[in-house]
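Sharing a structure with you now.
Note that one protein chain is taken out, while the other chains of the complex remain in position.
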Amino acid sequence: MSETIKKFLYVNRKAPYGTIYAQESLEVVLIGAAFDQDVSLAFLDDGVFQLTKGQNTKEIGLKNFSATYRALGDYEVTKLYVEKESLEERGLTLDDLQNIEYEDEDDDYAEKPSIRLVTRAEMADVMADQDVVLSF
Amino acid sequence: MGTLHTVNKSPFQNQTLLSCLAHVKDGDAVLMIEDGVYGATTGTAVSDALAKISADVSLYVLGPDLAARGIDAGRIAEAVNSVDYEGFVDLAATHDRVHNWL
Partner (left out) sequence: MAYEVNGATIEHDEEGYITTLSEWSKELADIIAAAESVDMGEEHWAVVNFLRDYYEEYQIAPAVRVLIKSIKKSMGPEVGNNKYMYELFPYGPAKQACKIAGLPKPTGCV
């Protein structure tokens, strides 16, 4: 395996259950996490709907994979960038999203928030700072 | 040299092109491919947005996808350059990263 650590950004722009994109993206992130790269996730446009709390898929016969975002910290995926304008356009605030935390091993396993609220301009900076961008 | 962004959806079907344009940096390139090429013509709801951004961002459209859809070169906006597959490869090779918007 290459020793060079690359910056990977997974861009999520689709709502969770209408298409398979969101779940596929999450699956790729979990598998890709084995390769010890510097992974970030971006949530913008309808992608912010992936992180809303209170999802219950019982009656649509699909797996509620929203719970899996909370496991990302275990996979050392700890940077989830959420775009402020995308939330606002959809009448959402951070309070409408799940609380997603990771345990910082270097800080006595202190629980820290994984979600980072950024403006559209800051999101553009995040995108421009990557080696690889994978969009879903 | 910046990012090559590709957009493959019609801008009249969803917001992908506009979202892409809202996240580009000066010096980036945007290439419209597949159904994305419908965004490259003049006199549409997205023409103004493209014309405005063309000062800072290079705009391209994939010729074979235009031809496949019967879009005449004369209908392409002035700020948009048509490239063939070889040109697509050159664009990918000369930029630091490729962001394929879906």
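Going in written order, the chains are labelled A and B, and every chain counts its residues from 1.
What we mean here is this: a contact is a pair of C-beta atoms (placed from the backbone, for glycine too) under 8 Å apart; a residue touches a chain by one contact, two chains touch by 3 or more.
As the structure is a computational prediction, the values presented were derived from the model and not from experiment.
For the chain excluded from display, the touched partners among the shown chains of the whole complex are A. Of the candidate positions A:I31, A:L94 or A:A110, contact with the hidden chain is made by A:I31. Those residues of subunit A that touch the chain absent from the view are 27, 30-31, 33-34, 63-65, 67-68, 70-71, 74-75, 109.
Keep this in mind: only the chains that are shown with their structure count from here on.
Each chain gets a centre from the mean of its Cα atoms; for subunit A and subunit B, those two points are 27 Å apart.
If you check the complex, the residues on subunit A that touch subunit B are 11, 13-14, 21, 44-45, 120, 123-125, 127-128, 130-133, 135-136.
Taken together, the subunit B residues at the contact with subunit A in this complex read 2-3, 15-16, 19, 22-25, 28, 97-102.
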